[in-house]
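One chain of protein is taken out of this complex; the other chains stay put.
Moving on to chain A:
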Amino acid sequence: MTGATRTPDGRETAELLALYEEMAVIRRTEKAAHDLFLSGLVKGTTHLAAGHEAVAVGAGAALRDDDYVFATYRGHHHALARGATPEECLAELMSRASGLCGAKGGSMHLTKASGNMLGSYAIVGAHLPMAVGAAWSARLRGTRQIAVAFFGDGATNIGAFHEALNLAAVWKLPVLFVCENNLYMEYTPIADVTAVANPAADRAPAYGIPGETVDGNDVVAVREAVARLAGRARAGDGPGLLEARTYRHYGHSRADPATYRPAEEVERWLKHDPLDVARGRLAGLGVPAETVTAADARAEAVVQAAVEAAKKAPAPDPREALTDVWADGGARWRT
């Protein structure tokens, strides 16, 4: 990877434009989720990742289609980046039968197993050992797949984070730990509850693995960093840890107006929006503004159509509540 430089065949330009459009679709899907929640069509809660798009999309561009991805309850962007459609995701949030998980999962559990996106987990940090296990499995089967766990800064202070890093390191497994550090552990600044400045990257040396930080709002920088660590892991050199600095546009969840964040901090980060950063790179590559505007229009159309389709979809059959506990599809626990 050489970064977003002009290439004679224009390949880099085309790739970056595609990444931009993917981020634009994700941004609009999150906005749609937000609006649908406010209009009463999404129940429960949502944890939006608007502002984090460059992590999911940049990492996705550096991974193979058969690599495994595990995400958090703030995982809409990862599901979308691994092949879930806006319609499947929004239908899931709206409790429709056509939802990604048949409306049994909801916002916090989006999963696209056919894309090897193996779930979104709402117990903070629980999926890190699972990604270690998927990487172990890949090693045992000799497939040269890698596993990636995306997690927030808050997860770096739970026990499973440390157990996962240590086990991955001692077994030298092909797994990447990608921290989306958005500076807040729910409502609390991560710096107030963490003993080191970089909650993820600074812990890596304790496990003898590489720990890097990257501008998480720059899709190209994320892609390059993930490609480097993924290549190392795939070559058998063991796990890596990447801490992507980013910022969420909304509060922790729908209950949180995020008034605890200083206005100047919010303003500074909004000016460093991942879509704007990508637009700047595209302009630098000589891509005309109309080309980018056209990508935005396509993204808008895709998400609008998804909203309309999801609204029209039926609710699940109530009998579905009593299926899928066991592998035979049922839920029977006794004779």
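Please note the rule applied: contacts are C-beta pairs under 8 Å (C-beta built on N, C-alpha and C of every residue); 3 or more make two chains touch, one makes a residue touch a chain; residues count from 1.
To be clear about the criterion, contacts and distances are computed from a predicted model.
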Omitted chain per UniProt, picking from "Extracellular solute-binding protein", "Amino acid ABC transporter permease", "Cation:proton antiporter" or "Alpha-ketoacid dehydrogenase subunit beta", is "Alpha-ketoacid dehydrogenase subunit beta"
Which listed residue (A:60, A:86 or A:119) would be found touching the missing chain in the intact complex?
A:119
Contacts of chain A with the absent chain, listed as residue ranges
68, 70, 99-106, 109, 111-114, 118-119, 121, 123, 126-138, 140-141, 147, 159-160, 163-164, 166-167, 170-171, 323-329, 331-335
